[in-house]
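Moving on to chain A:
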Amino acid sequence: MTEIPKEEMLLKCPSTCAGCGSLLALRYILKAAGKDTVLVIPACCNSVIQGVYPYMLHTVPVYNIAFAAAAACASGMSEAFRAVGKKTNVIVYAGDGGTADIGIQALSGALERGEDFLYICYDNEAYGNTGMQRSGATPLGAITTTTPNGKTVNKKDLDRIIEAHNLPYQATACASYPADIYNKVKKALSIPGPKFMHILAPCPPGWRTPSEKTVEIGKMAVKSGIWVLWEKEYDKFTISAPSRAAMKKPAPVIDYLKAQGRFRKVDEATAARIQAQVDKNLKKVAAEAAYSEENA
Partner candidate 1 sequence: MYEIRIHSRGGQGGVTAARMMAAAAVKDGKFATACPFYGAERRGAPIVSFVRIDDHPVRIYSQIKKPDMIIVLDPTVMDTVNVLDGLKEGGAIFINTHEDVQFPKQFTVHKADLTGIALSENLVVAGSPILNTPVIGALAKLGLFTPESGTKAITETFADPRNVTVAKKAYDEVN
Partner candidate 2 sequence: MPKMTISVPKEGAMGQTGSWRTFRPVVNREICNHCGICAMYCPDAVIDPDNEEIDLVYCKGCGICANECPKKCIEMVREEH
């Protein structure tokens, strides 16, 4: 952990909600990326917390762009930098709505073309910036302002969609594990071509959790196995240390659900359904890791 630079790339202090998971993640993303970096930000929480004209809090250039447009903007930017011989990191920092929903077409196109940039989706599992409307990434059972009785359909499996593009590097992470984020961003940026990271970012107002619980809730997600930390470098699939430990004896998902107000309408049947999905997914992940190891 000593290798993480002390220097902060964000000036004090963005106007995120107290206890914001996406801000915690961004701190470590920027530490890993360093100064030769441009952030591309579509409409999301991070487009309104960075400052009001004529000032901002980032110490790297930030390019704000339309909701559906982040990956296409990063494509053009990266191609232009490479064309003139610059190695500048182009990093998209986008919410789950801008990634899994409205931005997925541009993202898919950019990944297929093999554009050289890192796309990071910070996933707070709803449209946080506009007051928590459901997104494609909102999990089953979660209350949002547009699913007032809890979402009745599953969270979109964004990572499997991205994986279908056969990227050189893909990873999941969670705001509660900053060193893991730092290391994964470092590795991602050392690899040419399209990279994707999906970071679970607990959101106190949206998840209806106390602000001090952000890190704790993120860890509960990992420990229950509802969120698995892994990375995939070309064909090498590895489960990250915190999830490896958690998967030995995952905590019951119900504890994770009960810790959050957004799941307060989840009944027993739904809870059982969620637990079954988690169990199944963990088996899939374990099998994939085993397969990758055997075929290394």
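Just so we're on the same page, contacts are C-beta pairs under 8 Å (C-beta built on N, C-alpha and C of every residue); 3 or more make two chains touch, one makes a residue touch a chain; residues count from 1.
How were these picked? Simply put, all candidates are chains of the complex that A comes from, given by their letters.
Remember, predicted model here, so these are calculated numbers, not experimental data.
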Candidate from 1 or 2 that touches chain A, complex-wide: 2
Partner candidate 2, residues of chain A touching it in the complex: 1, 6, 8, 10-16, 18-21, 23-24, 27, 49-59, 176, 178, 204, 210-216
